[in-house]
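Only one protein chain is missing; all other protein chains are in place.
Then we have subunit A:
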Amino acid sequence: MAAIGVHLGCTSACVAVYKDGRADVVANDAGDRVTPAVVAYSEREQVVGLAAKQSRIRNISSTVVKVKQILGRSTADPQAQKYISESKCLVIEKNGKLQYEIDTGEETKLVSPEDVARLIFSKMKETAHSVLGSDANDVVVTVPFDFGEKQKSALGEAAGAAGFNVLRLIHEPSAALLAYGIGQDCPTGKSNVLVFKLGGTSLSLSIMEVNSGMYRVLSTNTSDNIGGVHFTDSLAQYLASEFQRLFKHDVRGSARAMMKLMNSAEVAKHSLSTLGSANCFVDSLYEGQDFDCNVSRARFELLCSPLFNKCIEAVRALLQQSGFTADDINKVVLCGGSSRIPRLQQLIKDLFPAGDLLNSIPPDEVIPIGAAIEAGILVGKESTSGDDSVLIECSARDILVKGVDESGANRFTVLFPSGTPLPARRQHTLQAPGSISSVCLELYESEGKNSVKEETKFAQVVLQDLDKKENGLRDILAVLTMKRDGSLQVTCTDQETGKCEAITVEVAS
């Protein structure tokens, strides 16, 4: 069964397909794996993708960009207002809905943001069908974590209108985790993952907890003032100043010249992620004068260092907000095209020395691949009704056992981590010195990591009259089972003698 995952971003869209047990991104008809989410309207047709983006220099008022920022929003929304003030297209309100008023030369068209999104989705569908055939329409679409119900439904409807059968809308950070298969190989264990998504216009950070193969968003933060376009903009500003230095002309006032510079800067930015230096060349930038300039990666990094600092600051703020230290984060997932920037990756790696930096998948393809994997999981299943109740019972506290390490100091080990979806059973093989005839498991509960105190001990299990062994260790199997109401059953078995002790601890009412 083939399925499709689509990620529609502010600046670009990407589609991945799940086929024969693996997910891969599909290149569009132009051979690009990522399609700019730009729609140009002309008298007779609508152009989606790179062609629309390149022709934007000429017809700026009839080319729609960043449609995702306005999708499903109302006039009262401050984000929508900000978008309207910045947009080069005329946005009007009609019948309580925001619509683009696009002048295509002959007539004035009213186009709703949903319609623009539909066109982009249609393009994505076409791309996916080029490898799957036209009967695969099952799709999982990703949405940002901070999208409201209205925006989600608007996005879903746009995908539906494009002919997709939307299986589910999933959050972008979850898709990113799924793309790396975090927690998918075994249904136990617990880890914390930071999803660092630096998209075209915004930076969104999420700290996710992966427990028993299920994902939970612990905290998230989105800042709209850092994104790929800001890097391009700093570079373009630098190029403009360079041009002024050379030709004594200030091109900052000319919108068309700036746009040419932006396009050139974007290309240069992309090559700087892999090369040490890049050449910017713009024909007849201003009054027939050509512009040629070489930018080194060091120059670019210098130009963008305030932006890098902002990114790192945002990560630090989020850690502080959620009460984690950098060591608590086990993995960092990079996604969004701009997290390709080598300097940024270096900075993040420095910030999380203990964590794994996951960047093996091209960052702008992580989310669609995750969506495709989810689609592969869902497709063919009998209708998992849309409103999957995502509220489940989890254990509230860590269950720990006290032991001693080689040096003889008391140590605690988590047997049953907090946040485990219930009901659940965990099994641990503990070890005890063979020279003792009795073993005692002292069980503690705790909320935080370092707050284990004597008074939080709630039970102990003792195994007595064990056969003594001269040297070596004995294995004790401890099985903890927690029911949905939170009551815990502990069974300890000595593997050698088969001696067994079990207790059931109820929750204090």
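By definition in this document, a residue touches a chain if its C-beta (ideal position, glycine included) is under 8 Å from a C-beta of that chain, and two chains touch if they have at least 3 such contacts; residues count from 1.
Please note the rule applied: contacts and distances are computed from a predicted model.
Undergrad: As a check of understanding, state which of "CCR4-NOT transcription complex subunit 10", "ATPase family AAA domain-containing protein 5", "NADPH oxidase A" or "DnaJ homolog subfamily C member 2" is the UniProt name of the chain not shown.
TA: Missing chain, per its UniProt entry: "DnaJ homolog subfamily C member 2".
Undergrad: Among A:L90, A:A161 or A:M214, which residue is in contact with the omitted chain in the full complex?
TA: A:M214
Undergrad: Taking the full complex into account, find the residue in A:H129, A:R168, A:K197 or A:R297 that is in contact with the omitted chain.
TA: Residue touching the chain left out of view: A:R168.
Undergrad: Which residue among A:V131, A:A326 or A:V505 touches the omitted chain?
TA: A:V505
Undergrad: What does the interface between subunit A and the hidden chain look like in terms of residue numbers?
TA: So the residues of subunit A touching the missing chain come out as 168, 170-171, 173-175, 177-178, 183-184, 187, 208, 212-217, 370, 374, 377-378, 381, 384, 388, 390-397, 401-406, 411, 413, 419, 421-423, 430-433, 436-442, 445, 457-464, 473, 476, 481-489, 501, 503, 505-508.
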